[in-house]
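Here's the structure, in structure tokens; my notes come after.
Left out: one protein chain. Kept in place: all the others.
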């Protein structure tokens, strides 16, 4: 795709760059010497901000990637004979090259869902065998908020999953790679659909919403993972110059940058979806609740379109494609994309 | 150490910040959309630069940290029944919380050295049992250049180790977290003491020499690790916004920034060592060949000194301390530090 | 169940003891000194016998348990970034406490089946993402013969799975914990539905068919796992006094003891099933093709029955139970069991 040098497209929110306010904060932190590995005031301040958003019990550890946040978070609360239950479409199942299994040793069990969202009734088939040493012991239910299909769990749905998990002595994990987009959709503070809804631990992501790198493993209840500092270091995820991750979060939470970015991306997705709906022959397949639009587009049209605006195929079989908006998507990008799409569909008809 | 807000000290070269030319390049790369995970022109260009410095066969993969570069590099060439032989003082032995064992499954065998440098004769005790299934099969010899003791292997020493390794069907690994400081000391291009000296794979570090984050796993010979892309992803070390690591290396190699930084740090260490030598009662314990100075300092003096200039104890028993200079150490820092040290020693006498 | 001291039941074929011919051979091997760890003539002879049954390319390694045979066999042909596809009901998925994930690091993917048997069309959903580093790379299809549901794959079904696997560069694994019962049902030599049908590697079990301990990992094609001797030793599965496993196999293959045992167990299951079918209110749920009978029995009846003849619940929800016959089940055992069951059902009616 190098012909599209730095042109904005709809491939992924992590193809977008870094928000200027984030960069500015990095520059501002770039002064003199600071003790390495997180024992610094930038990091302490950033952790304080997380506690303001997630509750005072939150233990917050920065790592580099979302895959690491999920995998090490799971490591923190499991032993290798446990199992983790999630949706078939979950990032930990489809897109982490088996990092959770390799690192935790656990079995990952999945359920099929129409929209990326799991529910207690779907999970029942995997929740058994407790105390039976031949069977991996179920320990974690993992949900993605927002899901890989762009849908968002309601507070009640999360509460039901948390109650279900806790009834069985299990924990509820949230992969929040796009948690800001969910907060905007729900129009709720983070805390209301995480800590207060019963989530036990959380991968809090910023990279897909305007940061450069650095995600947070957040244990929302006390004593969930007292040895996590060793897990992070042994997991190759302890940054020596930690201040540059922490500084990004200082900017991310200042003046609700996270909300401004996610609101914009979500709004752009709504516009994109609205305009696509008006084009005959294209069908949107999932509810648009965040910054992703899933649509069935004729294969030949999609292929041509991709030369101008890069995006990914989601399901080759059904000719379903995924279009992602981001913090820097413009109304003009959408106008132009829709114009092209409309032309291609007309030519075809 | 928060009372010393951002004051430069001698604790570690990774306590220093990011060189302005690096930051400038990051900002310059922050434009529009770029395909994620390394499939971008910044990354390709950075990899080209590595090949210019290390030889055209070099396969270069960026990861986040030095621990990851070492651990995943080792994963790339070993199976779990192998062993890795290194110095007792090596970073992989002392400072990675067991990441190599946890991730590779291999046994790490060590030898004692006076100065952090291993040699074939020291290694002999571990090189046996080939083909004997009860015994971990020796596969990698790992050296650190510059060593954790601030010393530097000569080209001949490296060649001897490479020949020894290859005679036994083993590979030679170099942990180059401070490789620039070694290149400056040896006054040689990287290639002459790595690829051309027989090193098989290399962890190439930049963070300790003015970068923000991002190290490189470099396989210097063809086909050493054909599946490494999966190892990096499963190892949680594939950056989504890779361009920001790559951009740093573009700046790092431009106008020999790496050399300017390392030359400065090395020169500062020479001055520091020279001035310390002149103080009665302090003894320097290792040859100063890079940016570290190891010295026996009376415990009470060191404790007081640390309140003004942070640095680390190396050996509590012998009252040995480590002083590190960095790319931003100034002559004034040293003057002031020496003045204080001298005063404290005088008071004591 | 201690009240039923050593009474034969229908709980599991591994509750049965050791066939006298096996014991006799163990005693016969118990003479003088023999080099340990498999470098002995008993082991060489046993391996020769395996090659007679499986083809001259077969590499045969004895381990202690079926879980070990499966897990180490998979370790021998995979790397941690691979995935293994199997039935939801497979032993490696349900009954090995996650040993395959912990030890191989691989992802285990499953498909639902009505009868424990997978087919290419069911597997399609998991066979994609080749070369895409974010996705675990599919490498092994694993089938159980006979399945955990007592059903048996035909030669054609196995050939189709092998062709499918090989088309995608994958391998076909067979968990043969009850392979003898399948051979008897198919009335074929082992080779025709393993090596000749395209199976790449095999866990060959004997413990459920009259042996004491000791299963075999069999690589059926050359060079599949050249380093397996290290895998077995590091996997804690190398027996020091190997001759006692090997001797068991000498007896197992002599005069087709394996066939006599399995034929008896299968025949007993047919009788059991036939008699159960005649009892109103009991429904057999799977085809009886080996030594297992699955039936829906009223919960209260089953509970009472278990006090006299121990057996296991298969599915609490549907009140499905599993009855296993073994090499030592007698016609009288069945008569008596059926009499009791019939009485209990009558009382209930």
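So that you can tell them apart, the chains are marked A, B and C in the order they are listed, and the count of residues begins at 1 in each.
Keep in mind that, in the parts below, a residue touches a chain if its C-beta (ideal position, glycine included) is under 8 Å from a C-beta of that chain, and two chains touch if they have at least 3 such contacts.
Computed from a prediction, not measured in an experiment: that's the story for all the values here.
**Q** Which of C:18, C:49, C:296 or C:338 sits in contact with the chain that's absent?
**A** C:18
**Q** Among C:185, C:244 or C:258, single out the residue that touches the unshown chain.
**A** C:244
**Q** Touching the left-out chain: which of B:7, B:45 or B:102?
**A** That would be B:102, which touches the missing chain.
**Q** I'm checking contacts with the chain that's been left out. Which of C:94, C:207, C:225 or C:285 qualifies?
**A** Selected residue, touching the omitted chain: C:207.
**Q** Out of A:19, A:178, A:232 or A:322, point to the residue that touches the absent chain in the complete complex.
**A** Residue touching the absent chain, from the options given: A:232.
**Q** List the residues of chain A that touch the chain left out of this view.
**A** These residues of chain A touch the chain that is not shown: 37, 79-81, 105, 133-134, 137, 227, 229-234, 238.
**Q** Provide the residue numbers of chain C that touch the chain removed from this figure.
**A** Output for chain C: 1-2, 4-9, 11-12, 14-18, 23, 26-27, 29-36, 39-41, 63-68, 71-72, 96-99, 102-103, 207-208, 212-213, 230, 233-241, 244, 310, 326, 328.
**Q** Of the residues in chain B, which ones touch the absent chain?
**A** 80-83, 93-98, 101-102, 105-108, 133-136, 316
One rule holds for everything that comes next: only the chains that are shown with their structure count from here on.
**Q** So, what's the distance in Å between the C-alpha centres of chain B and chain A?
**A** Inter-chain centre distance comes to 33 Å.
**Q** State, to the nearest whole Å, the distance from the C-alpha centre of chain A to the C-alpha centre of chain C.
**A** About 41 Å, centre to centre.
**Q** Do you know which chain A residues sit against two or more other chains?
**A** Residue numbers touching two or more other chains: 96-98, 102.
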